[in-house]
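One structure follows; several queries about it will come next.
A single protein chain has been omitted; all remaining protein chains appear in their positions.
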Amino acid sequence: MIIMETDATREQIARVIKEIEQYGLRADVSKGAFRTVIGLVGDESKVDFAHFATLPGVKEAMRIETPYKLISREYNKFFETGEQRFVVKVGNIEVGGDEPVYMAGPCAVESKEQLFRIAEGVKKAGAHILRGGVFKPRTSVHSFQGLGAGGQEEAREALDWLRDAGNRFEMPVVTEVRGEIQVDLVAEYVDILQIGARNMYDQDLLTKAASTGKPILYKRHFGAGIEEFLSFTEYMAAEGNKNIILCERGILPVGKGKSYTRYTLDLGAVPAIQKETYLPVMVDPSHAAGRRDLVYSLSCAAIAAGACGLLIEVHYNPAEALVDGQQMITPDELKDTINACNRVHKAIDLKKN
Amino acid sequence: MIIMETDATREQIARVIKEIEQYGLRADVSKGAFRTVIGLVGDESKVDFAHFATLPGVKEAMRIETPYKLISREYNKFFETGEQRFVVKVGNIEVGGDEPVYMAGPCAVESKEQLFRIAEGVKKAGAHILRGGVFKPRTSVHSFQGLGAGGQEEAREALDWLRDAGNRFEMPVVTEVRGEIQVDLVAEYVDILQIGARNMYDQDLLTKAASTGKPILYKRHFGAGIEEFLSFTEYMAAEGNKNIILCERGILPVGKGKSYTRYTLDLGAVPAIQKETYLPVMVDPSHAAGRRDLVYSLSCAAIAAGACGLLIEVHYNPAEALVDGQQMITPDELKDTINACNRVHKAIDLKKN
Amino acid sequence: MIIMETDATREQIARVIKEIEQYGLRADVSKGAFRTVIGLVGDESKVDFAHFATLPGVKEAMRIETPYKLISREYNKFFETGEQRFVVKVGNIEVGGDEPVYMAGPCAVESKEQLFRIAEGVKKAGAHILRGGVFKPRTSVHSFQGLGAGGQEEAREALDWLRDAGNRFEMPVVTEVRGEIQVDLVAEYVDILQIGARNMYDQDLLTKAASTGKPILYKRHFGAGIEEFLSFTEYMAAEGNKNIILCERGILPVGKGKSYTRYTLDLGAVPAIQKETYLPVMVDPSHAAGRRDLVYSLSCAAIAAGACGLLIEVHYNPAEALVDGQQMITPDELKDTINACNRVHKAIDLKKN
Partner (left out) sequence: MIIMETDATREQIARVIKEIEQYGLRADVSKGAFRTVIGLVGDESKVDFAHFATLPGVKEAMRIETPYKLISREYNKFFETGEQRFVVKVGNIEVGGDEPVYMAGPCAVESKEQLFRIAEGVKKAGAHILRGGVFKPRTSVHSFQGLGAGGQEEAREALDWLRDAGNRFEMPVVTEVRGEIQVDLVAEYVDILQIGARNMYDQDLLTKAASTGKPILYKRHFGAGIEEFLSFTEYMAAEGNKNIILCERGILPVGKGKSYTRYTLDLGAVPAIQKETYLPVMVDPSHAAGRRDLVYSLSCAAIAAGACGLLIEVHYNPAEALVDGQQMITPDELKDTINACNRVHKAIDLKKN
């Protein structure tokens, strides 16, 4: 990392960047109110930092041995922004701001009618952002894979509905991209690109999605430790895109015998990650629980743990959903949940968090 | 399980019990307002339930194939008590009642002065029950094992202090029993016997502790699934002691790399267990987090998830604690935490939980 | 699944396929010596099997509710091939045949000279197939990502070396593809496409790689259960490509404290999978152990457990390797390992396995 003097000139900065690039690395340039900090992206094992320290305009040059630095509070302290968290703006909505943000909608988009009916329901219930899956990652090739599996045309049609529903009910929209080749298509239609838990390790997808500049909703894999999760997040930050919302959605359960929840929601990860990075963390209680009767409790718990918002699956009639019906709640239940979460949010003091 | 007619006589009940005992099994007799239900304790694979169904006074006789039935809602529905939860009474304190219960104190009792000073602090902060370890289970034989390790006399002295501190500051007291041979001694002094996570599977200890009739605070092992936890809980219920408070304290973390929390607090287990059994569930955020700066967040989250109370480690000067100093908070921080938790408790609607 | 009569005509088969496709599904047609079996690929929840059973030439039509059927022994029993295992042929090499197959080479291709020197070494030591990474999946964006990360030209150069080394030392070659967009390029050069553990869940990559028709070496993710692993394998079989070699390379370790191995090698998975599917299973002891002094023991153990072969990382000077040097062995150590494994292979009776 290279910290420039407060009065460093553009030419001095440009020279540093040029020398970084001569190592085959990229430069991540962050301009704060007072100074500019330049992060090195890539394998910096061969970089001569002593040399950089002698360049004009350079205040300090040091090697940072950590798999994530662009997103860490440690690295970002050199800006002294004083911000509790980085805020990701999506239209009028601020993720990581003063109020919890609720993303809701069906697991999978099944039809225009289904989507609009749910969109209307979640809007009335207090949701801010509409979610709906078009390309569904599924364990079995023999299960419904989302309308996007039907081909380019069906995918565009479903994405069109999503866009229209967002416009109609005044909510930004988010959907999942599962592979690199879907990124450009999906980015045409939605406000946030979601990268699902199963694709957390897909660094080519991360790089491609981040390069669109769109905000990313990035879910932790159920077998990933926090350090791994943040290390892979760094692939996106390294593309210069720091509009990243992290999402905890449950990790592998431990122990023998019957599972009472689908995954183990790791709420300790919420404050732990928010102390470690400046990125906002949301929680998906629906996938974690895998059963609708726990969504209320886990939603309240997530907000109490300091989460910036929730991602909840909703259907007017969960029994007829093609995917994950057992974990969906109705718009009425969503309303109760959002109201309770807002009360919980007021009850806690985030500064102690 | 044998469900008696509402007008079954004492003689009819006695006959059923006698026949159960002839199989080498024990009878767990529960008298409700309207009827008596008799559970069979032990291996009932050879029991002829059809025969029991023909005995006078018997309404229904059925085999229940589950590793826990005495503590399950399913089994207890035959009493139709309508209670949301079973309440464990400890002196004036009700665990599982309308308000969260806070147990607090040092990890290990180190001296009379240390204990009294902390006891006074936690009482002022709003705690209801005083905790303090005398026999400490430790991973290394080369670490401090608690004052109880010094022998019978030292153990009695430390237990005396605990009793006195409880009396002085008007709080019931709880301490851990680690082996069968300590049970009688410890039961002389304390109001609640704690069985720690590492001893969760020690069925001889469970049986012995339950046989004292004292309330038990029973912690889930970090490698145990919920079904195992409840199955071992049944060993205590089988002794006729149902004054059992369950405690979630974190399970093994998943994934590679640096751990940001000592264990993974499984808050989904709280509502899941409370839906499955009628026993109250508390949460220990201190051991789960293993770092004091997460105790506030995880405490609020636990109460939001519906926990009946918290078990928090407190020290006036965490830096000088002999055991687990890094996860202890001060009495002032405890006060903030309890106040926030009480606000969170009011914010949620337990009926939706 | 549709089982045809032994004398079913091509027209009858064609009609069944056509009707399957009318449901928007694909047909997986397997022609055995005596009869043809047609598997349905996709969501068969709406298929009317009773109707299929009435079509001419159809012997039996049944719904199979399992996330993997094309690769399962259960499904394949209808061919009664009597084969212990399906053999994947790569040039002259038979994976799943009578003798264990050894794939060896550097973790990452670093230079032509490094690759050729190692290739010569592993050939002399008894290896059958040459491995070498060009696109390296890495936890940190700040680590060496393989020569393929340098761009299309560098990737082609490294792949050229690999092809040449294979030709020169008469070994088929295998390298990893990390994203869909690399598949076509890589498939031009190598004999086997490897899909790494971190990409196990990337169904778009699986589909794309399988569609090349090349044999696939497919590694289990460290957080994946066997059922998940086989379910995702089915995505490749569903493309009509059954030349799949499965690879166990270690799963997440359990428990607190220092790790003595990088992952936990799950050798029970080897016979378990080979009893469940007809696909051959190899083992990668290098990544599992993460330390070179355990590679000999775990290699012998893997062969003793019935593995069809091993994947071992080799370097003439592990200390100077850019990636994973701590787990590489030298060509001389490889020779000892292969010899011991061959003796172990003779010592066991695979029929009892």
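In this document, chain identifiers A, B and C correspond to the written order of the chains, with residue numbering beginning at 1 in each.
In this text, contacts are C-beta pairs under 8 Å (C-beta built on N, C-alpha and C of every residue); 3 or more make two chains touch, one makes a residue touch a chain.
Predicted model, so just to flag it, every value in this text is computed and none were measured.
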Missing chain -> touching shown chains A, B, C
The one residue from B:97, B:137 or B:325 touching the chain left out of view is B:137
Across C:24, C:213 or C:268, the one contacting the chain not displayed is C:268
Which of B:198, B:275 or B:343 touches the missing chain? It is B:198
Given C:38, C:303 or C:321, the correct residue touching the omitted chain is C:303
Contacting the left-out chain: of C:21, C:48, C:160 or C:293, that is C:293
Logged for chain C, residues touching the omitted partner chain are 222-228, 231, 251-261, 264-273, 275-276, 288-289, 293-294, 296-298, 300-306, 336, 340, 343-344, 346-349, 352-353
Note that chain B touches the chain not displayed via residues 24, 40-45, 67-69, 137-145, 150, 178-182, 198-199, 201-205, 221-224, 228, 231-232, 234-235, 238, 252
Per the touch rule stated above, chain A touches the missing chain via residues 139, 222-223, 252, 254-257
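Note that only the chains that are shown with their structure count from here on.
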Of all chains, the one whose CA centroid lies most distant from that of chain B is C
The distance between the C-alpha centres of chain A and chain B, rounded to whole Å, is 38
The distance between the C-alpha centres of chain B and chain C, rounded to whole Å, is 48
When centres are defined as mean Cα positions, the distance from chain A to chain C in whole Å is 32
Going by residue number, chain A touches two or more other chains at 222-224, 228, 231, 252
